[in-house]
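All protein chains of the complex are present and in place, except for one that has been dropped.
Should a chain be cited, it is by its letter among A, B, C, D and E, assigned in written order, with residues numbered from 1 in that chain.
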Amino acid sequence: MEKKRGLLIGRMQPVHNGHIQVIKETLKDVDEIIIGIGSAQLSHTLKDPFTAGERVMMLTQALSENSIKHRHYYIIPMEDIQLNAVWPAHVKMMTPPFSKVFTGNPLVDRLFREEGYDVTRPPLFNREELSGTEVRYRMLHDENWESLVPQATVDIVSEVDGIQRLKDLSKKEVSDLKKRE
Amino acid sequence: MEKKRGLLIGRMQPVHNGHIQVIKETLKDVDEIIIGIGSAQLSHTLKDPFTAGERVMMLTQALSENSIKHRHYYIIPMEDIQLNAVWPAHVKMMTPPFSKVFTGNPLVDRLFREEGYDVTRPPLFNREELSGTEVRYRMLHDENWESLVPQATVDIVSEVDGIQRLKDLSKKEVSDLKKRE
Amino acid sequence: MEKKRGLLIGRMQPVHNGHIQVIKETLKDVDEIIIGIGSAQLSHTLKDPFTAGERVMMLTQALSENSIKHRHYYIIPMEDIQLNAVWPAHVKMMTPPFSKVFTGNPLVDRLFREEGYDVTRPPLFNREELSGTEVRYRMLHDENWESLVPQATVDIVSEVDGIQRLKDLSKKEVSDLKKRE
Amino acid sequence: MEKKRGLLIGRMQPVHNGHIQVIKETLKDVDEIIIGIGSAQLSHTLKDPFTAGERVMMLTQALSENSIKHRHYYIIPMEDIQLNAVWPAHVKMMTPPFSKVFTGNPLVDRLFREEGYDVTRPPLFNREELSGTEVRYRMLHDENWESLVPQATVDIVSEVDGIQRLKDLSKKEVSDLKKRE
Amino acid sequence: MEKKRGLLIGRMQPVHNGHIQVIKETLKDVDEIIIGIGSAQLSHTLKDPFTAGERVMMLTQALSENSIKHRHYYIIPMEDIQLNAVWPAHVKMMTPPFSKVFTGNPLVDRLFREEGYDVTRPPLFNREELSGTEVRYRMLHDENWESLVPQATVDIVSEVDGIQRLKDLSKKEVSDLKKRE
Partner (left out) sequence: MEKKRGLLIGRMQPVHNGHIQVIKETLKDVDEIIIGIGSAQLSHTLKDPFTAGERVMMLTQALSENSIKHRHYYIIPMEDIQLNAVWPAHVKMMTPPFSKVFTGNPLVDRLFREEGYDVTRPPLFNREELSGTEVRYRMLHDENWESLVPQATVDIVSEVDGIQRLKDLSKKEVSDLKKRE
């Protein structure tokens, strides 16, 4: 019998507990989940501080930590392309075949729906706290971010000096103290 | 005797009556008009909902509907390029030779003027209502947009499920209900 | 009743009588034909001497010369992209919807077949003589190429100084008289 | 104690037994191996018939089939970039940190060596038969290719109709029966 | 003895007295300075009005005007790339080897620091007035900008009709008088 595969895409800046919960939840619905790490080309900005490689490592270790069997998922970094109408074809090229898409993003929803896919909104868990925005905010302001993420994220952020990276990137450029613009 | 050709560029998101009126008007001045469909690579956003192919089809049928003779125009989709200084050369590569440019856009005006072209501002008709922004606003808010566009646009928007596409794209992403950013 | 549209792609370097015959033939099978001018980004080489704009102009005038009604075709320049698996989606973005593909190219055939399209090999007419290769060869060697192409091609090649362009491009670079490589 | 990670890159068109043997061998030397699937953007050619997604799936299943523990490897598709001098930085962006590179390719060897990496040539097993070239040759000529690859490759080639894809791509274009070039 | 080289990057829209002062200052610290002209691909916008070539010419003449010996500097136009993590490698490819980076930009600072470079903030001189923003503001409002720039900038802005270019680009598009957006 052929396996039922689903697609789930997120920027994972960084990987947090909400991602792990959603992955567990979708695995109740499909045999295998393809996890696309979105905006793979971005890093070293306040909104996208971590490289694709760092995020692949966070997610791989976090899934292992959560005893999710490897035969149940694929992790694929995905670069943005500028052509919305071509994006689903690009995703298909980079992934094993899938029949279902899990997304809360209206553009992704619409694009795959136009291609005939079954699209579902995944459940969100404690969205107030479990968001990349919240985690990055806490990292920058020395608040407790560690409780929102798996141990793997804590370890790798430390290994790549992530907190300092974020703080450095938040500094104002001297020349931004301009008189007018 | 050599033909006098003019260039006119617009995003045509979607094709509306103002485009048809401007094309008719410019054809009083030149023998043939090259109509560039701008930002051809964009689609599926609130500002640029339709694909290049959909826009080519709208315009081709609308001109036919308006009895504009085909031997008088060329329709060419044009992708944006990031290099302003190179853009006129790119346009020239994609089009038959032309000597006149019709544009109300200051950048396009300046770029072609620096290349030695004769640049004219085309007349605008009832600009309050005849703009892509107004048409898209009405589409999204169930107001009367059909009166602003040729029948071809009505037909093709219907064929490609365009109103629903626009409404779907206007939905908020759940994760945008964030505490902070 | 919805129109049946077909897709036909060729580099048209330059437009010759074989293209016109194939277009006429396919129009017996579909209501409208979308003619993609392939490798639109290429020009000024021995194999691809003419720009996309020059080829659009040749084809538009040649179809008019042959009394093919404009409401039956679309002409769309198409740049190559490097990703085969994404190419059909790119073509779809740039064109009106179509259900049938006419091609003699095994890659194009396979790619559209994998996307579920009905693919047919178009008839070829007097392939010995009616090929772009043959036309370019004759242009370069001052043989009779004019009999192989529509009048529009003769006119435009003359307008853009095409024979001299081809001959200039065929010159050897002095530095190619190298001792070794 | 920090983990020792190595990098190994191959096009894997398709994954064959030589790949599996090399991965097993390198895992004697490092704790974790990052396996880059090279030329990820290519597919549907005689030399590169399979998509990145198909190759990721082949390799993931083949490693599982061979009981290689998932905590020991990462699989990352890698698109070619045209700038050799920038390529190692691109690889680093897409991968977890690594200190050792396994490669038999002189360019990859030189590029990483210039960046200060420890580069080793991996062992090759029965190179006469265990090469992608040989496997693709046998696929095309109905010889026994199945014995050269893991069961996962056999299964996925069948699932994606790979043999027929290869045979279709090997057909001559009619227009290639040209008189001269 | 090997030379000590430093890197300094600026958009130089246009070259002003602050740039010259900083270059002089950094030359007290290194033997040779590599001056990268950033965002080389941009021109003809209000923020980036001048082409890379125009900026190269301004800077070359201004340094000569200031009697800075040519054997002490290199001027290299540098296009932006979208991948932060790869950018230092791109800069290295385009420049002679260097060991020190002068920058007030937090991203550039962080990126080169992660690659192990010695990064220093260059001194800023009279930052209130000596900024590209201030110079462009004055150009547009017919205030005294000439006192803020070297004679070379005055000459070249005049040669390329720069003030009029800036004023033309600042015009509103008629279609921007829209009712809603």
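Here are some notes:
In this section, a residue touches a chain if its C-beta (ideal position, glycine included) is under 8 Å from a C-beta of that chain, and two chains touch if they have at least 3 such contacts.
The structure presented is a predicted model; accordingly, all values stated were derived computationally and were not measured.
Remark: the absent chain touches shown chains B, C, D, E in the intact complex.
Residue in contact with the omitted chain (choice from B:Met93, B:Val119 or B:Ile163): B:Met93. Between the chain not shown and the residues C:Leu7, C:Val22, C:Leu42 or C:Met58, the one that touches is C:Leu42. Remark: the omitted chain is touched by one listed residue; of E:Leu27, E:Leu46 or E:Met94 this is E:Met94.
For subunit D, the list of residues touching the undisplayed chain reads 82-85, 104-107, 109-111, 113-114, 121, 124, 127-129, 131, 133-134, 137. Within the complete assembly, residues 83, 85-86, 88-90, 92-93 of subunit B touch the chain that is not shown. Residues 40-41, 43, 51-54, 56-57, 60, 64, 70-71, 74, 76-77, 79, 92-97, 159-160 are the ones on subunit E that touch the missing chain.
Quick note on the criterion: only the chains that are shown with their structure count from here on.
Counting C-beta pairs in contact across A-C and across B-C gives the higher total for B-C.
Among the other chains, C has the CA centre that is most remote from the centre of subunit A.
Centroids built from CA atoms put subunit D at 26 Å from subunit A. A separation of 36 Å divides the Cα centre of subunit A from that of subunit E. Shared interface positions of subunit B, defined as residues touching 2 or more other chains, are 41, 43, 51.
Chain contact topology: the protein chains form a pattern that is neither a line, a ring, a star nor a complete graph. Of all possible chain pairs, those that touch are A-B, A-C, A-D, A-E, B-C, B-E, C-D, D-E.
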